[in-house]
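Some notes on the structure that comes next.
For this view, one protein chain was removed and the others were kept in their places.
Coming up: subunit A.
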């Protein structure tokens, strides 16, 4: 134990602590070093020094210091706690957790250490450890609500719902009565109901809902829950009664409608691709009369008019419902009509009726300004919205000429209607005419410069049009002008910009900047994860445990979100292109100003707070420092003076990677974990693992491709054959794997040779473009002698399933998978097949 300090020395230490808390690191370090001259062994001071040095951006030195302190003070809780802080700041949570545990070992009384530990354990979902930590915390201070809640939630997350309920009841026992009223009381009741339901204790849950009805504030939730529990209990009659009551409160709530269907055993027929012919006659009969009644009671509800369009099979009835529904939208000029009917397009009969109805409507409106068989005069804009619909209708049917003709009629009718240009842009985009799409968005944007949606869309399409310079110019009109682009998008988490910007660079072969952009998205998801750190204390104030559990469950799946998966896939692709030295297809439309990598020393920014600590002007610098250290402040932009210089404008640091497959593997593993049903992920996994010769992992993904896309799926075919071919040629491939592969192959081919099987595959799918492409690729791989036959297959773009975007990727692959002559021939074929897609136009040098 260190000798006790004089009160003067104690004050000196307090002063250092204060300087540290105020983020006056330079001054703090000076004071600290002075103190250490007289007390070279003082652990507290040594620890402060390590922390101060870390925050002065001398990371390595700080870690050396901390290690040395531990060496001579192995059983110092403070030393371990400090070491843990450094790791935590470094985002190395595993090590931080170890250190905090050691700190606890040597100071069992400190709640601070345990709280720091609990935060990290929650972040890491180390639930077992978390449970122990909260138990220890409760033993230290049984009155702290936060610990009770922590223990309850932890047990809930672990699936120990019985224990969670038990702890909750104990907590309710020790809670003061007045704490259990109002919002808190209501929330605790509803949470208890959630737990009981998850435990299958339906009667108890209902009993409680009924008993506590007066005290529950979120009445809608409670009532809906009551109905849901009744469904779970299989008491569908009573459940239906409750949902019918709920319908009275909000007749436009689709969820409630679905619950009523569920009570009648009717599947959710609003799902994409639901086959409506699977509904039984009896079901349709119920629905018909149910919605007829509803329609009488709520004649204004659009949802109630829309649902019957989905289940009605009878031609005449459908036509009648449809006319009524669309007339409302057309008369009022509501643009969302197509979005509402989109779900009907998997039914050919309905599509035909829709087309005829709209054409008849247009004719009638143009002739007499009335809807068919009606007298009432309609406003001139109903013609416009009918044209607007027809354009989208024919775009959906991939009838470009008709769609364009209707949209142009619309523009002629009302050239100042901006929605028309948006539809025209979408039509162009579907055809691959990206520069056309950009121009239309830009036209609309120029007509209303105050419209942020149009500004955003135009920027997005400038990026898709390989034109980051124009994109930035337009984006600058809406962003804070003092902030450079990269700083702004990073600070405001503008993920769509990051993804599109990265993609443009990826196409142009500027991998440094591409990676730099995609890594920003990755960083934001880490930030989302870290949001959890702030949440716990907040929750215990309001006792909103239901939403807390839901939030934590959402966090568990945060990497399933599309912006992340998209960018992670693009990251993998970038690394594969780098590794394979892929052929670069596009050039940026406009040259970018060349930015040299600045030779700024990394300490330059920390020099800011040099000795200015006491001047008020230093405020902004402090904020900057705070921003660097606290991710939670990321959403508040720092004042312009504090914007740090971009030390790597071209993303060069990402190119310095020794082996590109290492980070690629890291992302692939994450993708496989969080989005295991995404075929693209498995296709990428096959590519990465093939390069790494991890054949078992390739096989795993190949089997998954079979599961997701069937034995006849082109991706399964492609990667199984590539795997077989590669593994057999690899002399170091283990017998075990070869055997497993042989088995899979025989099951598929029935003993035929790969070449034969591939030929059968080609014959079987001669009307499918993607299949022919893969068959051609594989033919060339298995039997290079058949190259000309393989080329023929690849260049044959007649048939179904061809899409310009996929073909564009193929075009790039062909440069390495085949040769540039075939690739060029392929481009020419694509140009014919997709005459409007910009990406197949011959490159002008």
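One rule holds in what follows: a contact is a pair of C-beta atoms (placed from the backbone, for glycine too) under 8 Å apart; a residue touches a chain by one contact, two chains touch by 3 or more; residues count from 1.
We adopt the following convention: contacts and distances are computed from a predicted model.
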item: Chain not displayed: protein name in its UniProt record ("Serine palmitoyltransferase 1", "N-acetyltransferase domain-containing protein", "Rab5 GDP/GTP exchange factor" or "Dynactin subunit 5"); value: "N-acetyltransferase domain-containing protein"
item: Full-complex contact with the absent chain, from A:158, A:172, A:199 or A:447; value: A:447
item: Contact residue for the chain not shown (choose from A:333, A:484 or A:799); value: A:333
item: Among A:204, A:276, A:413 or A:653, residue touching the chain not depicted; value: A:413
item: Residue in contact with the excluded chain [from A:144, A:381 or A:829]; value: A:381
item: Those residues of subunit A which, in the complete complex, touch the missing chain; value: 332-333, 377, 379-381, 383-384, 413-418, 446-450
